[in-house]
Every structure is written in structure tokens, then in C-alpha cells.
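Remarks on the structure that follows.
Excluded from the complex is one protein chain; the other protein chains are retained at their positions.
Note that the chains are named A, B and C in the order they appear, and that numbering of residues resets to 1 at the start of each chain.
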Amino acid sequence: MTDFTPETRPNIFLRAWDSDIAYSFRRSPLAIVAAVVSLIIIFAAIFAPWLAPHDPFNPASLNLMDGFTPPMEPNAFTGNVYWLGTDDQGRDIFSTILYGARISLFVGFMAVLFAMALGITLGLIAGYRGGWVDSVLMRVADVQLTFPSILLALLIFGVARGFIPPAYREAMAIWVLIVAIGLAEWVQYARVVRGATMVEKNKEYVQAARVIGAHPTKILVRHILPNVMGPVLVIATIGLALAIIAEATLSFLGVGVPPTQPSLGTLIRIGQGFLFSGEWWILLFPALTLLALALSVNLLGDWLRDALNPRLR
Amino acid sequence: MNMLLTKARSGLLMGVAASALVLTSVAAHSETIRWARVGDALTLDPHSQNEGPTHTLNHHIYETLVGRDIDGSLTARLATEWEISEEDDSVWIFRIREGVTFHDGTPMTAEDVVFSLDRARTPPSGMAALHAAVEDVTAEDDHTVHVRMSGPAPLYVQNLTNTFIMSKAWAEENGVEVAPDFAAGEEAYSVRNTNGTGPYRLVERDPEVRTVLERFDDHWDDTPEVTEIIYTPISEAATRVAALLSGEVDIVQDVPVQDIARLEQTDGVIVSRGPENRNIFFSYDMTSDSLASSDAEGNPFATPEVREAMSLAIDRNAIRQVVMRGESQPSAAPLPPFVNGWTEEMDAFSDPDLDRARGLMEEAGYGDGFTVQLDCPNDRYLNDEAICQALVGMMAQIGITVDLNSQTRSLHFPLIENWETDFYLLGWGVPTFDSQYVFDFLVHTREGSYGSFNGSRYSNPELDEKIQALATMTELEERDALIAEIWEEVMEEHIFLNVHNQVLAYAMRDGINLDVHPENQPHMTTITFD
Amino acid sequence: MPTPLLSVRDLVVEFPTRRGTLRALDHVSFDIAEGEVLGMVGESGAGKSLTGAAIIGLLEAPGRIAGGEVRLKGERIDNLSPEKMRRVRGRRIGMVFQDPLTSLNPLYTVAEQLIETIRTHLDLSEKDARKRAVGLLDRVGIPAAARRIDDYPHHFSGGMRQRVVIALALAAEPELVIADEPTTALDVSVQAQIIDVLKEACIERGASVMLITHDMGVIAETADRVAVLYAGRVAEIGPVRDVIQAAEHPYTSGLMGAIPTLTQTADRLTQIPGSMPRLNAIPQGCAFNPRCKHVFDRCRRDRPELIARGGGRHVACWLFDREMEKADV
Partner (left out) sequence: MLAFILRRLVQSVIVMLTVALVAFALFRFVGDPIASMVGQETTLAERAEIRQALGLNDPFPVQFWTFLSRAVQGDFGISYRLQQPVMELILSRLPATLELALISGIMAFLFGVGFGVYTALRRGNWLSGSIMTVSLIGVSLPTFLIGVLLIWVFAVELQWLPSFGRGETVYIGDWWRTGLLTPSGRASLILPAITLGLYQMTLIMRLVRAEMLEVLRTDYIKFARARGLSNRAVHFGHALKNTLVPVITITGLQMGSIIAFSIITETVFQWPGVGALFINSVRFVDVPVMAAYLMLIALVFVVINLVVDLLYYAVDPRLRVDRASARS
């Protein structure tokens, strides 16, 4: 395989900059905006502990009397001023959004990774082995695809609660969410990978590798996997947005991360209660953040889909 | 046979007037009341469920011997008089009102009362626990009923405010002589059909969708102004408030506290508020050797200093101010002011004193704090989850790291029932308006019918004896003194970390007058229009 | 000389890309007379198919005609409105594509597709159109046409499908049929039959044919004249026999050398060294100059135009520029 790499390998950045993908990226203002917005949010989330003026997850630092402070106005009791105001617990909305985005993104990324790992593995196995293994796996995928994913997540959450001792529930909640959302989303990856595997496995180079006696796992990983990374990446991008929204939805249904460490979705669920009471900022800012994040990730996914599809270029 | 509606229909036929259109403006003196609250009555059977919303709706269709007024006092309903027999202090005598008819036109007699009380006290009736002390019920004549108790029961009449009287003949005719059984496997006729003596008759019953009642013109009491009631549960708080703001309903019963102030400022909407007979408190496992969810050596809650420190760390006024938006009555006493045994000094609490609290923690050997899990319902009481969250912050001030586990009620309450929680939130209403009810369920050692919500595992044989004695004491002054004695001990021990008494708010279209009922059981009969 | 059926003059097709505009066809000129079969040959990428697409007005974006003109019976068709051009397609110019397996919509029966085409262009009733469709299928050699017409494309073999495609191209009696590598995707065994069907069906109807292929053998057997394309330019054009037997352009002779014939032995197979330049790297002067055995200075400097060589032959090579010869000598 390496024989075919071009002899010229100057600066990797230059080559990356010159590639078709990069070109198509530079030509799409929407993609640039989306990338910048997602990067800002992701960056802000990762560095929340350093960027946020307060630590909303530390209950000892909260003063209940700071609650419901409007944006940029001093609190009636404490006189404290917050950029985006505070919520019902006196948490600084700005800081809480940063920390919340951190949780949402963590759940999103991990759920996508989980779904991806599961989907790719099962897809490879189904595509490579074929036969009854394939039939069974794809039948399961069919059921999974139709069985409502929220419902599944809801049930998984219920089960996990039954299995995990109460003392660990709070700490485990986030992992349960990840598994629940991930389990609901693996099918797409499996389908794509399976399809590609079935095509690739009959190609000469794979056959050749097989004849030399290369281990199937090696063949799958070295030869077939790189071919499916494009579509998988697209699914993953959109899956990330989907997972973040799914987390919010589950929060609405009463399962999710603990309210003392709210995710963006939990913040929105809490803020939704203040829609009619006049504290618009508790809902608005987290909702805008979620919208910006999900929208830009989706737009990136869209762009990536078009850019990676050579026939549309 | 149409099981869904009591209304006849054929082929394609209009349903009853639906929750009127948004666009139609409501006439100021409409006599129809469209009433929304969070959940529906579980059943229309008068004795099946001992549950607030169920009773509230049933109070419009059925009547009780005695009623509860807005101030908590008893009123004469189907019984005109009640007294303890002079010959035997374990017998209650009820004089039954004459000239009362059921909705099907048959007259109500003592026979029906005897039948109803028997039905109510026989399992699987949900009301049975309230009548546990009843030995037998007999009709002395057409309008006198004797209830024989196992011993003196001076407060028994307080237990009757939610026990409805139904027609014996109707029940026998429809095969509902006993309250419906969960395990029976088929639906009882009385779940969706009624025959009471109340001021309203059932017109339509579509559980969780809408229930329509119309005025019963042969009712014995004053004619209410409201002629028709359309009752719609709306579970989402935002939607419920939206329905009122858009004019689709006239009265919203479960108003989120944060919306009260806004609603009051809204044109055409008024809010009626008042104290509820329910207090909200935290409690903890005081007796186990160690806590399952804690890293602490031993059981910190077993140490009186820790419990006291916690009561010094909680800022009840801040909770009222911020979490409850001013809509609560902060109090240190785990019982509402309506209840016999309440005193002003029990209610009093000092401002938080963190220094002293930290000192006490130090004294108790927990100067470095400890961790513990707090179990909290998130769909049962007003802002329950937010209260717990606020407590997490306050406890953090004295070094107690609280992990919050908030979940739905059906997962929360079994934890208390099964002693699987170290630290929990509970709300308690006192339907009998007497302290004994609190002691029986929350203070007495868990055994038999006692202590089922005693999640603190508190056990004090001396106190238990006193509590048991209360049940049969007829000398009220003596009894009140004993109650005070028990309370002193309970408060001293810091068994409960009380937060506040809930305040109820009903929001309604301007022009409607409806006062808040302490048991959250508004009667549409009491509505007047401007 | 009568007006040719199709006249292409100085046709330029360009593709704007991010690295500049690529010129895929560069001043291509040729004629097709009525009833004539013109073969068009060249390596892949030389612009054969593009020429066909440009004539029929189906260049894929972002490709566009940047110069020159296309006339059908003297009437310009390269600048027609899309709607007018649409009416030319199918009605006056029919087209046959390379792959019969993918040329037919799998969801419609052959009858549906034929009748749809016929009725788009001809004012016929459903019934008459169907009758005509059966006739067409019969003509292109589909046995039991009346029965098989209601089958779906997947019911037919590859060869049969290409016959259907030819029938579709001929459905509205076009004056010109552009056949773009009609046999490449087919089994060798049926290739000859398809070419025969195509040619006979066209001759019978007096339709001219522009046969695009890279197979000189097919050209030799079928075409009247042949045009050789190289890197988007016409290298040579002339009667088939002349071009094959005495190719003038060095590229053509190289190409002819690549056809094995019975009289030639393997060692005489001449290969042209190198490969056709990419569109973004066409050298100055003659596009063929880096590969040409006879290259000289002028080839690297000026681009040769088509030079008339008599007998209907034209060649774009400085070797045949008389003035040049003089100047150089």
C-alpha cells in the first residue's frame, strides 16, 4: 500500500491546505462559520474550569440569594452582577453553560464513540462473515432501527438504576446515559460498514491478503476500515448532534444527569419552567448555545457529506 | 354497551362540548368552569383510593358525613350532628340528614351510611386504615348511625372527611359491594360510573382527558352558581399555565410557584393563595451504625451535634425567598399550623449560624465533614428538586458533601419504605388535623401499622407508649398536654429538619372567587362570580 | 458541396475549476453528411464523449461551450434555449450510451419508456405509439417483441438491453444518432451484432451516425469517415480507408499501429511512448509534441491547424504545412 504514496512529501500542512477537502472548506462560508462556532464551544467547554468565572458544580460556592439575577443587573440582595444572569440556584448562567456544554459534549462524544465502536465491529463482522451471522445481526439492527431509541434509552436507564447500588447512581448516571444513547445509535454505522465490507472483501487485494494468510482482523482493520471512514465520519458528526439532543430529551423525561451538575439539556429543561415567569435568560442562553452547537455540528456534517462524496464535487 | 361515556351515541355523533375554542372570548358570567390541574382522579370509586386529587373530584359527586372547611374546622354535611355516646365512650353517634336523594332519585338513609362505612373499612378499600379502630357500624333508625370503636376514639370523626356515602342499592345492583381490587383483573362499575348525593352529577368521564359534571338540581344544600364543571388534567406545568393565559381554562389548580407573581400581574387573571396542610422536611437515618452512602466513620446523623449543626446551616428564609419565590411558610416544626398540637414556638427558628454549626461539627468529630447521598423526589412536591439542590449548597458550607439523587416518586418513596435511604426529603399532610397522625406514621417505632414512614429508624419505647396512649384519651386537655410533651422530645432530638409549610395557589380568570382549601380540595360549589 | 447534416466549427468546451479553467475541447471542427457514419476515435479523456454531449446539449456542469458553433442542417443548435434544445434531443438527434445495464430506468417497463419517448416527440395516440414501439423493438432484433415489450429492463440480457436502447434512440426518427461507445460494456460475442443493428437501423431510416469508440476495428468496419481526437483537439480526419491505411498524423499512425490485424505480426505493434497529457498540462504548440517522434521546434511553439490534404482529408500537423517545409529547408 505504501508504495503508492507520492514521492513528494513537503509540508503536511501545505498539502492539507491544498487538498480538495480543504479547498471545498475554504469555499463554503457556512462550513467555516459552523467550524468556528463548534470549535469555540468545544474549546470553551474543555477549558471551562479556567474560563468560567464561577464553579457552578461546587455547591459550597453557591449563594442561594444570588438566584434569579437578571443579566448585567445587580442582584437585589447581594448586589452581584452576572453577564448572563443566574438561575434558580444562584448559579452563574455563563459558567453553568460552559460546564454544562462540557457534560453534553462528553456524553455526546462518548456515546458516538461507543455507537461507532459497536457499529463498526458488528458491521465488519456481519459483512465479512456473511451467512447466518450477518442475518442475525441485521435482523437485530432492523428491530433496533424501529424500536424507538428514546424508549430504549428510557428502559436502559431504568434497568441500570435497578442494577447499580444507590450510592453509585449519581456517579454512574452519565455513563448510563452514554450507553443508552450509544446503544440506540449503532445501527447506522453497522449498516454502512457492512455494505462497504461486502464490496471490499471481494476485491483482489483483500483476496490476495487472504491468500498470503493475513489474519482476517488485520485485513479488516488495514484494508477495509480506511475505506469506510468517510461515511462513518459523516454519521458520527450528525450523531454527535443527535446524542446531545437525545440527552436533553431524556432529561425532559426525568432521566439524566443530576441537577447539581446540569448538562445543557438539563439546563434547558430547568429553564423551560421559567418561560412564563419572566426569567427568560435561564432558558434563552442555554437554548441558544445548544442550538448553535447542534446546528453548527449538523452543518459541518452536511458539508462533510458533500465534500467527501466525489461524485458531487 | 358504551363503557367510555355515559352518553348514548350512534354511528357518528358529536362529542360533548369540548374544552372551548381559544378564539371564543369567555363571557364574564359563564356558569361553566373549566378546571385544570396536574393529574386526574385515579378513580371515581368513592373508597378505592385515599389520594388527594381523587378525593377532590369525588367531593363534587359524593358527599361525606362531615366536611372540612377552609379554616380546617369540621362542617355538617350528610351528618347533621355527631357525638360520642354518653353511655359508652367508644361509640360515635351520627344523625343523618333527612331529605337527601342520590342522583338516581332514591332517598339516602342510614342503611346507605352503614353500607358505605362498612365498604370503606373493608380491604381492599384504600380508606381502611382510617377506620381501623371501627368494630361495627349499625343503623339505629332511618337517620341514626352508631359506630362502635375498639376503644375510646375521640378523634375518629376527623377521619371521616374523605369517606364518601354511596347508595347501597346501586352498589348491589352493579356488583360493587366492595371497593375495587387491583388484583381482580376486571374493571369495577364504580370506577367510571357514579351515584352520589353530591351537588354535581357525572355527565362524561374520559380518564386523564376530561370529566364533565353538571349541577344536580335536587341537591339538598344551597344551589351553587357553577352549573357545569369541565375538568381537564394537564400534566406539563408550562402548558397548564399557557392554557390559562390563552383563555382555554378558567381555573388552574397546581400553579408553579415561579409563575404566581407573573400571573398576578397579567390582565384578566387573579391568583388566590393560602397555606396548605402539608409540610416539607428532611430526615435521616439516626440509628444505623454506619451509612451506606457515606464515607464517614460511624453514623454522623446519630450524633445530636451533627443534626443540630444541620439545622443551623439550613437557611429557610433563603429557600422561601428564592426557591419558593416567597410562596411558602418557613418553619422548624414538622406540622402545619392547622394541626392540633402546633405551637408558635415550635415553628420558630433562628437565622443560620454557620460558625456555630461548624463548631458543632468539630465537636462531633466531623470537623473535616463527610459525604452522604440525599434522596429526593422530583415530581411530588412544589419545587422538591430545587429545595434539595439548595440544601446541597447549604450543607456544603459546613463540610457535608451531599450527592443528590433525585428521581420520580415511584422510585423515591420505596427507599423510605424499605429503609434504603440515609437522608431524604418527605412531605407530610395531616388529614386528621391532629398531631397523633404525625406521631403514628413518622415517630413511632416501625411495627404493625405504626411508623411506616419513619425513615429515620428512630425508636424510643417510652415515646411509643405515649403515642399509643393518645389514641384512646378522651380528656382533651390532658391529651393536648401529652402531645406537647411528645413534641418537645421530638424537637429536642432533631428527628426532622423541617423546611416549610407549602402554600397553595389557584390561578383563575378574573371574576371568579375561589379560596384555597388547606387540603388542596377546592370545591366548585364555593365559587362565586363577580 | 451540399449543407452537411451536422457541422461543428471551432467548438470549445471549458471546465472552470479552482486551479483555472480547463479546456477540454479546443477548436474542434468536423462535419457529418447525411447518411454518413462518422467514427470518432481517441484515447479515453481525449474528448470524444464530451463532443457528443456538447452537440446534444447535455454537458454536465460546470462544463460549458465557450466558443464555436454547432449546426444541424445549417441551423445553429448550440445556442438554443433549453426547451428548444430539448425538442432537438431524441427528435432530431438520438443518443446511445455506453452501458445498457444502467441506461434504462429499472422501475419502468420497456413499453413505458418507449411510448413515453415516442409521445414526447410525435403526436401519436397511446395505441399507435405502442404499435410503433413494438415495430421498433422488432426492428432492432428483439424476438417476440409484442410480448416482451411489457417486461422490465432487468428481464433482458445486456445485448438485448442495448437493442432496446437503440430502439429508444431511434424512437422519434432522428436525423442523427450519436452512439457513445455502444459496445464497450458488452460481451465480445454480441458487440458485432449490436453494431450491425445500429448501422442497419440507421441506414434504413437515412439517419447519420456519429460513432464514438476507441476501437479502431469497429470504425474500420462501420464508419465512412473517421475523426481522431487527441487532448481535446482533432488530430486528423478523413475517409476511413485512407486514414487507416495511410495515417498522416504521427499520433494516428501510432494509434493504427496499436490495432492488431491478421497481416501484422506482434513485433510490428508500435506503442506510443508516454501518455496523453492531462488537461491542465497541455503543452504549448502541438499537444502531441512531447510524444512525437518527428517533433521539431515549431511543434513546441505554435499550434497546428487542420490542414486540408485533398480527398476530404485533413490533418493537424506541421509536418504537412508546405510553407513550413519550405521555410525549414
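Remarks
One rule holds in what follows: contacts are C-beta pairs under 8 Å (C-beta built on N, C-alpha and C of every residue); 3 or more make two chains touch, one makes a residue touch a chain.
Predicted model only: the values in this text are computed from it and were never measured.
When the full complex is examined, the chain removed from view is found to touch A, B, C. Only one residue in the set C:A46, C:I77, C:L137 or C:V165 touches the chain that does not appear here, and it is C:V165.
Checked against the full complex, the candidates C:S7, C:S29, C:T51 or C:S103 give a single residue touching the omitted chain, namely C:S103. Only one of the listed residues, B:D221, B:E236 or B:E297, touches the absent chain: B:E236. For the options B:F102, B:Y231, B:F441 or B:Y458, the residue in contact with the chain missing from this view is B:F441. Only one residue from A:V81, A:V143, A:A171 or A:A208 touches the chain missing from this view: A:V143. Of the residues in subunit A, those that touch the hidden partner chain are 30, 139, 142-143, 145-151, 154-155, 158-163, 195, 198, 241-242, 245, 248-249, 252-254, 265, 268-269, 272, 275-276, 287, 290-291, 294-295, 298-299, 302, 305, 311-312.
Across the interface with the omitted chain, subunit C contributes residues 56, 58, 82, 86-91, 94-95, 97, 99, 102-109, 116-117, 120-121, 152, 154-155, 165, 168-169, 171-172. Contact between subunit B and the absent chain runs through residues 2-4, 9, 11-15, 17-19, 21-23, 39, 42-43, 45, 48-51, 123-124, 126-130, 180-188, 191-192, 206-210, 232-236, 238-239, 242-243, 245-248, 379, 408-411, 413-414, 417, 428, 441, 446, 448-449, 452-453.
We adopt the following convention: only the chains that are shown with their structure count from here on.
In whole angstrom, the spacing between the mean C-alpha positions of subunit B and subunit C is 90.
Taken together, the subunit A residues at the contact with subunit B in this complex read 58-60, 62-65, 67-68, 77, 88-90, 161, 165-167, 169-171, 254, 258-260, 272-279. Touching subunit A in their complex are the following residues of subunit B: 237-238, 241-242, 245, 256, 258-259, 261-263, 292-293, 315, 318-319, 321-323, 373, 375, 378-379, 385-386, 389-390, 392-397, 402-408, 411, 415, 420-421.
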